[in-house]
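Complex shown without one protein chain; remaining protein chains in place.
We just call them A, B and C in the order they show up, numbering each chain from 1.
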Amino acid sequence: MLKLQGISKTYKVGTFGGKALHAVCDVDLDVGSGEVVSLIGESGSGKTTIGKMILKLISITSGSAFFKDIDITTLKGRELKEYYRKVQGVFQDPFSSYNPIFKADHIFAMIKTEFYPDVKPGDWSQKVDACLKDVGLNPPDVLGKFPHQLSGGQLQRFLIARALLLETEFLVADEIISMLDASRRIDVLNLLADLKKKGLSILFITHDLSLAYYISDRAVILYRGSIVEMGSTERVYFNPQHPYTRMLMATVPRLDQAWEDVEIAIRQKQLPIGQGCVYFGRCPFASEQCSLEQPQLDEFEKDHQVACFNCKRG
Amino acid sequence: MRRYFGRKVLIYLLTFFVAVTIDWLIPRFMPGDPVLSMLGRVGTAHPDTVNAMREYFTRVFGLDVPIWQQYLNFWASLLRGDLGVSVYRFPREVADVIMTAVPYDIALLVPSILLSWIAGNKFGAYAARRKWLDNTILPLGYTLTATPYMWLAILLAWGLGIKLDLFPIAGAYAFDMAPHWSWRFISSVLHHWILPFASLFLVNFGGWAIGMRNVIIYELEADYSHYLEALGAPQQLVRKYAYRNALLPQLTGLALQLGVIVAGALVTEVVFSYPGIGFQLLAAVQNQDYFLLQGCFLFIIVGVLLANFIIDIVYVIVDPRTRRGMTGEMA
Amino acid sequence: MMEKKSKKRNEFFYFAFKNNKLRIGLLIVLFFLVMAIIGPSFTENDPLSFIHRGVPLKPFESEDFIFGTTVFGQDVYSQFVYGLRATFVVGAIGGGLATLIGVIVGFIGGYMGGKTDEGLNMGTNIVLVIPTLAVLLIISAYLEVRGILLESVFIGCTAWPWTARAVRAQTFSLRSREFVDLAKMSGMKSLKIIFKEIAPNMMSYLLLVFILQFGGATLNAATLDFIGLGPTQGISLGLMMNHAVAHSALLLDIWWWFIPPGLAITAIVGALYVTNVGLDEVFNPKLREM
Partner (left out) sequence: MSLHVENLKVYYQTLRGDVRALDGATFDIADGEIMGLAGESGCGKTTLAHSLIRLTPPLKFIEGKVELDGEELPLADMEKMDDFRFRKISIVPQYAMNALNPTRKIRKMTAELLASKGASMKAIETELQRRLDLVGLNPEVLDMYPIELSGGMKQRMVMVLSTLLDPSLLMADEITSALDVSTQKAVAEMLVEFRDRNFVKSMMIITHDISILYQVADTIMIMYAGQLAEKASRETVIDSPRHPYTKMLISSLPQVGVQVNVTRLAGIPGTPPQLLEPPQGCRFRARCPLAFEKCLQVPPFVEVEPGHMVACWKEPGKHA
C-alpha cells in the first residue's frame, strides 16, 4: 500500500540557515493494505515529520515514497488532490484541527465542495449520517454544533468520519488520542481496530508503548530520525534486541509489575547525525565501531530487524 | 554574538542607503524641471543673482550628466560632508546651518525622552497595582498620547507663557544676549528650555505609562510570577521581577517610537521657535530651500538610526535571553 | 455564505454594550463624525473667505459667528467643521491604506514563510526605522499642488510597517494551527486557504489595527498641516493651528482660534484609543477581569 525508500528531511536552522538539522535520515518503511503499523518514538525522534511527509504537508528532502506504486514524492495540483482522496490524516490536538469560527461540520462542507460538488444535498447528508454512525456518533447530537461545544473524543471521531466519507484507504493517525482522557481513549482505539477489519490501513504514530501494543500488527521503533528496530509487535515487545528498545520496554510503567532498575544513562553529548550510531551517546554496550559507522537494519529473526552491531553477538 | 551585531549593522546600513536614495530620488521624481521650478520660487528678479543661482543649481543637480553619474556625485558630495548651500541663507553651507541647530535639539530631545521613559514606566507600574490608580492614570495616559505635540505646546505657551507669564515662549535664550559662559546666560537658556521640554515630556509620558501598564499585567500573569507567589515570595519581590522584565519590551518600544518623537520635537520647536532642526526645517519649507530641507532630513535619519543602534546594544546587554540565546542551549 | 457563530455573535454584542470603554469612545467619535457631516450645512460661509471686518468676535458674541472669527475675519465655525471633515477623510483613507498594505504584506510574509517572508520582513524593518514624518516632509515640499487625497495616500504608504509586523505574527501563529493542514488535505489552494480560513479569524484583530491606524493618520496629517505642508487649498484642523500660531493668535489671546482644533483631534484620537481597548477587552475575555 505505502512504501517509503530512504526518506530524509533536513531543516535549515540558524540565522542564515547555516546549520542543518537532520530530523529524519533515510527511513525505509512499508505498510500493507489492511495492516496497522505503529511508529513509536520519543519527542524529537522525527515520527511526526514522517507523518507530515506522507501527507505531503511538508516537502521530502531526499528519498522517494510510493502509494500503490505511484511515486508521490513530487505530486502536485490535480494528482495531489486525487491522492488526498485515498490518504488522509488525523492530528493530535482535536481543538486545533477545527477553524474556531465555523461549526464543526464545516469540515464536511469543505470536502463536499472540493471532491463531491455534484452530489445532491439529500444524498450527501445521508452519506454523512452513515459515516457518523460508523464512528459511533449520533448525528443529531453532534451536527450543527461549534467545536468548543463538543468533547475531544467526539471531535476526533468527526475527523475519522471525514476520512470515511472520502473512502480513504490509508490513514495517518498522529498521536490522535494523547489529548483524550483515559476512559475515552479506548473507544477511539476500538474504532480504529474495527476500521482495520474493514480494510483500512493505518500508520499509528505515538510515544505510548501500551497503546501501540494494543492495536498494531507491526511496531517500528524510531530514535533521532532513524529506525533502530522493526518487526511484528510481539517479537519487538517481548524479545527486544536494540539497547534503546530494551530500555523503553523496561521503563514503560505497567500495572502488573514494578519497574526493573535498568540503569538510565542521563543524556550525554550525542554524536552528530550520520556519523556512527544514533544511540551512541546513551548506549551501555557502545563499541569503537559504533562511533564510526551507522549500523544498518538487518534480519535478526523472521519478521524482526535490528540496526545494531552488538546485537548479533549479544 | 558577532553575527547578531553584524546582521544589525547590515540592516542599519541598508536603511541608511534606502533613506539617502529616497532623498536623492524625490526631487528627480517630481514632475517638471527642478532647476526651473526652484528658480521660479526663489523669486529674486535681479538678473545676475538669478544667473548665479541657475548656474549653481544646474551644477549641483548635475542634470547634464547621466542619471547614475548624478547619483554617484550625490554620494560623493554626501560623504565629503558637503550638503550643498542653503538657499535662503545663501553663502552659508547647509551642514554649517544644521550644526548650529543640532546642540539645541539634543538638549531638548535627550532629557525629554529619557525622563519621560523612566517616569512613564514607573507610573505605568503603579497603575497596574490598584484599581483606582488604574482608573486615573489610564485615561490621563490616553489623553496625553492622543494630544498632538504642537497643540500641547500651544496650550503651555499660551497658558504658562502668556497668561501667567511664568516662562518665555520664544527662542533659546533672551534676545539681548549673545552666547557666552556666564551664569546669567545659562539660567536664561534653562528658562527658555522649560516649556518645550515639558510639552514633549508630557506627551511621551502618556505613551510609556500605558505601554508599561499593559506589559506588566502580562508579566504578572507569567508562570514565574505564579511560581514566586506559590513559594510565598512577598508581592514586592514579584513586582520587582515583573517590572524588570516589562522594561525590555518598553526598550524596543522606545526604539520604534523614536521617529514619532523626533517629529513631535520638530513641531514643538516650531511653536516655541526654538532654534533646533525643526525650526530650520520650517524656515527651509517657507523659503523653498531644498538643500537645507534634504540636509535636515539626512540628519534626522542619521540621528534616529544611531539612537536605534544604541538601544539595540543596550538591549543585548540588559536582556540575557538574546545574549545567551545565541550560544545555544547546553542540552 | 459564512455561518457566523450565532452563539458567539450575541455574546459579543452582549459584552460589547456592557463595556463602558467601548461605549464612551464610540460615542465621542460618532459625535464628531456627525458634526463633520452635517456641520457645514449650518453655514454658508466659506472657511477661508474674509467676511467679518474689525476686531475678531468672541464665540457667541454674534449669532452668525457662533464660534467667533479669526484675526482676518474668517468664520471659525466653518473652518472647524470643514477641518473636521478633512481630518476624517485623511484618517479613513490614510488609515485604511496603511492597514491594507500592512495586511497584505503581513499575510503573504506570514503564510509563505522562507525567502519571501525574510525579504518582506527586512523591507518592513527598514521602513519601520525611517522616521515617516521626515519622508513626508520631503515629498510634500516638492509638490506644488497638494490635495487632501494625495496627503492621505502618502501617510498611508508610510504608516504600514508596524501593522505588517503585527499581522505577520498573527498569521504565523494561525498558519501552524492544524486546521490549515486539514484545509490543505481537503485539496484547497493556498490563496483560498488564506482568505477562506485564516482571514475570517483575524477580522476582529484587523478592526483593532484599523482603529489605531486611523488615529495615527489623523495625528500625522495634523503635524504635516501644522508645518505648512498640508493640502494647498481647503482647510484642516492642523492648518487652522498653523494659521493661528503664524499670526500670533496666542499673544492676541484669540484662544477660540487654536483651542477647538487641537481639542477635536485629541478627543477623536483619544476616543479611538479607548474604543480600541474596549474592543480588545470584548474580544479576549481574559483582559476583562483587570
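Note that a contact is a pair of C-beta atoms (placed from the backbone, for glycine too) under 8 Å apart; a residue touches a chain by one contact, two chains touch by 3 or more.
Note that the coordinates shown come from a computational prediction; the quantities given were computed from them, not determined experimentally.
**Student:** So one chain is hidden, and I want to know which residue out of B:75, B:185 or B:241 touches that hidden chain in the complete assembly.
**Tutor:** B:241
**Student:** Touching the left-out chain: which of A:59, A:74, A:113 or A:151?
**Tutor:** A:151
**Student:** Write down which of A:7, A:90, A:166 or A:248 is the residue touching the left-out chain.
**Tutor:** A:248
**Student:** Quick one: which of A:138, A:210 or A:275 touches the chain that's been left out?
**Tutor:** Final answer for the missing-chain contact: A:210.
**Student:** In terms of residues, what is the contact footprint of the unshown chain on chain A?
**Tutor:** 42-43, 151, 181-187, 189-190, 193, 207, 209-211, 213-215, 233, 237, 247-249, 251-256, 258-259, 264, 266
**Student:** Going by the touch rule given at the top, which residues of chain B touch the chain that is not shown?
**Tutor:** On the side of chain B, residues 222-224, 226-234, 237, 241, 244-245, 248, 319-321, 324-325, 327, 329-331 touch the unshown chain.
The rule is short, and it goes like this: only the chains that are shown with their structure count from here on.
**Student:** Using mean C-alpha positions as chain centres, tell me how far chain B is from chain C in Å, no decimals.
**Tutor:** Taking the average C-alpha coordinate of chain B and of chain C, the gap between them is 22 Å.
**Student:** Could you tell me the distance, in whole angstrom, between the mean C-alpha positions of chain A and chain C?
**Tutor:** Chain A and chain C have C-alpha centres separated by 50 Å.
**Student:** What's the distance between the Cα centroids of chain A and chain B, rounded to whole Å?
**Tutor:** 56
**Student:** Given the complex with chain A, which residues does chain C contribute to the contact?
**Tutor:** So the residues of chain C touching chain A come out as 2-5, 7-8, 177-179, 181-188, 197, 200-201.
**Student:** Given the complex with chain B, which residues does chain C contribute to the contact?
**Tutor:** 122, 125-126, 128-135, 137-139, 141-144, 162, 215, 219, 222-223, 226-229, 238, 241, 244-245, 250-251, 253, 255, 258-259, 261-263, 265-270, 272-274, 277, 290
**Student:** Under the stated contact criterion, what part of chain A meets chain C in this complex?
**Tutor:** It comes out as residues 52, 55, 57, 80-81, 84, 88-89, 91-93, 96-103, 106-107, 110-111, 114-115, 146, 159.
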